[in-house]
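Every protein chain except one is present and positioned as in the full complex.
The chains carry the letters A, B and C, assigned in the order they are written, with residues numbered from 1 in each.
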Amino acid sequence: MEYNDMELMICIASRYLEDDSIVMVGTGAPCAAAVLAQKLYSPRLTIMFEAGGIGPLLSSMPISVGDSQSFYRAIAASSMSEVMETCQRGLVDYVFLGGAQIDQYGNINSTMIGGSYQTPKVRFPGSGGANDLGSLCWKTMMITPQDKRRFTEKIDFITTPGYINGPGAREKAGLPPGCGPYKVITNLCVIGFDEQSKRMKVESIHPGRTKEEIIENTGFELLWADDLVISEPPSKDELAVLRNEIDPYRYIIGRQ
Amino acid sequence: MEYNDMELMICIASRYLEDDSIVMVGTGAPCAAAVLAQKLYSPRLTIMFEAGGIGPLLSSMPISVGDSQSFYRAIAASSMSEVMETCQRGLVDYVFLGGAQIDQYGNINSTMIGGSYQTPKVRFPGSGGANDLGSLCWKTMMITPQDKRRFTEKIDFITTPGYINGPGAREKAGLPPGCGPYKVITNLCVIGFDEQSKRMKVESIHPGRTKEEIIENTGFELLWADDLVISEPPSKDELAVLRNEIDPYRYIIGRQ
Amino acid sequence: MQHYCHLLKERSVTYKPAGTGKIFTDPDADKARVFFRDQKPRKMVNKVTTVAKAVSELVNDGDYLGVGGFGTNRIPTAILHEIVRQRKKNLGFAGHTATHDFQILAAGGCINRCDVAYIVGLEARGLSKVARKAVESGSIELTEWTNAALAWRYKAAAMGLSFLPVRSMMGTDTEKYSAAMEMECPFTGTKYLAVPALYPDVGIIHVHRCDVYGNSQIDGIVVADYDLARAAKRLIITTERLVPNELIRREPAKTIIPFYLVDAVVEVPFGSYPGNMPYEYFSDENHLQEWLKAENDPETLSAFLERHIYGVKDFNEYLNTIGGMARLQELRKLETLVER
Partner (left out) sequence: MQHYCHLLKERSVTYKPAGTGKIFTDPDADKARVFFRDQKPRKMVNKVTTVAKAVSELVNDGDYLGVGGFGTNRIPTAILHEIVRQRKKNLGFAGHTATHDFQILAAGGCINRCDVAYIVGLEARGLSKVARKAVESGSIELTEWTNAALAWRYKAAAMGLSFLPVRSMMGTDTEKYSAAMEMECPFTGTKYLAVPALYPDVGIIHVHRCDVYGNSQIDGIVVADYDLARAAKRLIITTERLVPNELIRREPAKTIIPFYLVDAVVEVPFGSYPGNMPYEYFSDENHLQEWLKAENDPETLSAFLERHIYGVKDFNEYLNTIGGMARLQELRKLETLVER
């Protein structure tokens, strides 16, 4: 089967969402991955949006996490505080985040690059709810293309906490214990986090990609799983559902 | 006009509720006073109940402050926290409270008498929301029969704060400044609170009652207003509306 | 440009116990997070069961209960009766305008500790002698609070916090017998009482409608049930009507309690009887007066409880003892919010 990077990332991401769990998603690829998971692997996955939509039956992808789609035939249309407090209470299993930079501990920058805080060289959209969700949900996931600009030794601004600077750092900072980055799904590989050091550890390499290619596209030293495997490529089923049902106009999967 | 003590107290209380204000009431006499005020003096008075009812059009008196009457054709059917937070935010002008004992500073006991806290001689219903409302609403009012058992030098338990032990005591305790007891309407007189000492000061004596009678029925020293007057008795209009429209079955006004 | 940056300064403050009361439940938000992660049923599966099973499986001796509604309004009577019938013991109880609900459990001798704001009265109806005696005898350990304080303690838990700052109770004996802590605002220095989050072991709420998964809607005031549903470690829902999931999805803004908070669902028509169920039926004031009268004498009370609780097998049989559908139809007519 032919597939592009975006399709690959979405299909792989979808497999990590366990059934009977709650996932907080944004627009785009994470939302597509969650819906794909619902359709193929985890029919009772509950999708939540930070503006208040809970458990919608998504017919098409929202443009905004607060638009009408986000609570279309939902089980509840609530509020931002309700959703955030559900996270703070420990009920939300997964969250997908994006960002401009990420470091080896999974800290994410979506705020700014260069200059000073008050006069940055480039200002990005900012945290929005990302910091809250990365602080309060149990497992943070990321779907992102991999290159040296994004995967950097030192990020310019920690918008959202990963493992900060290593084991115990989240807890020391005061964050609820037991949560943090879980998987980073890139166009090259799937990266987890080493239990001991809390550093990024490559778990599977996508078909046709190499270790060297991954190293070249990463600005810091990666760890490698002992049982490093080749990622299972998108299945026929996955691609069919993704292309025909979830994103027939290729809004998301055509973005590459 | 003939009238009984309960009718007298309700009619007089109703005159103290300014138009365009919000009043928190319980069941019984306070509710009747508020509805009477609405019908005669303050058509835009908003009645609130602590279980969540806001601005109902009361057709009859509620038996419980959380029953269907309490939000019959209301402008909002909310929650206990919403109502209490509206008080905490400073939006509620008046509250009516009851109790078994009251002292010269307007502190109210509705919790217990005698014995110890864990094994009281008599346990009463308790604070409910009384302490909250007396702490957070601007002006606390009371409708109560007056006798030495109720109006005592020292009450057994301060359930709800009056002026505690004098000027500045509420603020020192940490309560929001600028609020506290306003009027106590008894079967004998109307009592306000002296600006300087925060002690009870009789403002008007009901028709046919005497200073001596009031003193006899009070367990502490009262102050007396310089411009002490005779209370205006219930008017024909007041009694007609109260008897015919508000309490036709004499549930409240027949209680004496 | 106005700033309020002078409020941002380092300073030392002292936290002090404000009262001598006890904390009956663990306010620790981290422990609650782990419990919720591991034990809250995020499976959207059919949770319909019976009253008897819900109580035997989800209510243990020694548990701390939070009961929904408002004393005689929208109360989960069937579950309360079943707790008495199954002779559950040593229960804790959150008493914020608890009236007939507390009366039932007090009559059953089920309670041994209580966070109390209002428990022995039935509002305008008078006082429960049994509830009063239970309290006066010292057989129930008490910590004193207010209605708002208990609502806010649920809210703290619902927000995933271990405390909330509040502005009432200060300067009173209510405070002195509470388990609040004195603190101050980190910005303004304003005095507050901190109240500890209240995560009950079991929450019990009666609703107007829910689906088999537990997605629940309440019509009218919600009292403190929005927060109680979120604070409770286990949650039993009784409902006037089970409805299709599709109906819930038609008006999702009405959902007060999403399914993932719910452990058991039981359909109990007239489930708030003898309480008022807004839009459905009014309270049975006669029966409530009978209760109060029966309490005048221990033997009469025994017979009363035997007749209405111990001697019947379930809630429907109880409804037969009070006159069945004929009486219930009368109560439907008495309800203000039923249009005619």
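Heads up, the rule we're going with is that a contact is a pair of C-beta atoms (placed from the backbone, for glycine too) under 8 Å apart; a residue touches a chain by one contact, two chains touch by 3 or more.
Please read all numbers here as calculations on a predicted model, not as lab measurements.
Colleague: Among A:Ser21, A:Thr46 or A:Ser127, which residue is in touch with the absent chain?
Modeller: Candidates A:Ser21, A:Thr46 or A:Ser127; residue touching the omitted chain: A:Ser127.
Colleague: Per the definition of touch given earlier, which of C:Trp145, C:Phe163, C:Tyr213 or C:Trp291 contacts the omitted chain?
Modeller: The single option touching the absent chain is C:Phe163.
Colleague: Can you list, in ascending order, the chain C residues touching the missing chain?
Modeller: Given the touch definition above, chain C has residues 1-5, 7-17, 22-30, 62, 90, 112-113, 141, 160-165, 167, 179, 181, 183, 185-188, 190, 192, 194, 196, 219-222, 252-253 touching the missing chain.
Colleague: If the hidden chain were put back, which residues of chain B would touch it?
Modeller: 20-22, 44, 46, 54-55, 57, 71, 73-78, 85-91, 93, 136, 138, 176-178
Colleague: In the whole complex, what residues of chain A lie against the chain that is missing from view?
Modeller: On the side of chain A, residues 26-28, 50-53, 59-60, 63-72, 77-81, 84, 88, 107, 111, 115, 117-132, 135-136, 157-161, 164, 169-170, 172-176 touch the unshown chain.
Just so it is clear, only the chains that are shown with their structure count from here on.
Colleague: Is the way these chains touch best called a line, a ring, a star, complete, or other?
Modeller: If you draw each chain as a dot and join those that touch, you get an open line.
Colleague: In whole angstrom, how far does the Cα centroid of chain B sit from the Cα centroid of chain C?
Modeller: Using C-alpha averages as centres, the distance is 28 Å.
Colleague: In whole angstrom, what separates the CA-based centres of chain A and chain B?
Modeller: Their C-alpha centroids are separated by 58 Å.
Colleague: Going through chain B residue by residue, note those that touch at least 2 other chains and give them in order.
Modeller: Within chain B, no residue contacts more than one other chain.
Colleague: Scan chain C for residues touching two or more other chains and write them down.
Modeller: none
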